[in-house]
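Every protein chain but one is kept in place in this view of the complex.
Moving on to subunit A:
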Amino acid sequence: ASLDNARHLSSLLRAVHFQDHATCFATANGLRVTVEDAKCIQANAFIQAEIFQEFAVQEESVTFRINLSVLLDCLTIFGTGSLPGTTTALRMCYRGYGYPLMLFLEEGGVVTVCKINTQEPDELLDFDFCSTKVVNKIILQSEGLREAFAELDMTSEVLQITMSPDKPYFRLSTFGNAGSAHLDYPRDSDLMEAFHCNQTQTNRYKISLLKPSTKALALSCKVSIRTDAQGFLSLQYMIRNEDGQICFVEYYCCPDEDITEAEL
């Protein structure tokens, strides 16, 4: 694969970088990079083949596990500053099972070659989240949520999300040392692009697992928040890159069962 501006890839990967390791999955459609934690949360970054100047996959699909911190250090070897006019060009090659991932990066006549060892891919969680099972769905403009997420009370163990066809419509709550905080978004707010809530649902998620999604939120222009009957959460972020192309990052999270069961 080759890319004129390596930042198109590196900024997206940083949005899912909350663990050292990631699984890369390449098909003719593009590249998907998945990061998981605690068997409760999964983040996926999708970079479609169209974003790349060249993208070819030999077999039907190619999968490998790689150290994401190392990959990001290599992609940003010439620095992370986004000075206008200076872009790093990238070529990536993967020969197959057991081979390292080769990166060729070039900026201003200087070439860096990286060889990153790959590993056996792990089994990934399948959240089995499909549109037919969605109970509640909201699409918001990201700027509305950015401040809220950046200022989440981290002394609270959970983030509680309430979605309802009635008041309070959409509420984010935390229960920290200083007290509880509730942030309500009315359904007729300018920031609300779509509101499809059928049932009142209140779910709690471990805040430490969701905090990394703030990175994806910061990059995105829109976010869709969906829950299914079990309370599984899907956050989909629409991200526009420097050239105006669209990419997606998705976070899936299990509800915090310890507390939910206690409530029952």
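Quick notes on this structure:
The working rule: a contact is a pair of C-beta atoms (placed from the backbone, for glycine too) under 8 Å apart; a residue touches a chain by one contact, two chains touch by 3 or more; residues count from 1.
We take it that contacts and distances are computed from a predicted model.
With the options "Epoxide hydrolase N-terminal domain-containing protein", "Checkpoint protein", "28S ribosomal protein S9, mitochondrial" or "CASP-like protein" in hand, the undepicted chain maps to the protein name "Checkpoint protein" (source: UniProt).
For the options A:Asp73, A:Glu120 or A:Glu257, the residue in contact with the chain missing from this view is A:Asp73. Per the touch definition above, the residue from A:Ala89, A:Cys114 or A:Ile225 contacting the chain not shown is A:Cys114.
Interface residues of subunit A facing the missing partner chain: 67, 69-70, 73-74, 76-79, 107-117.
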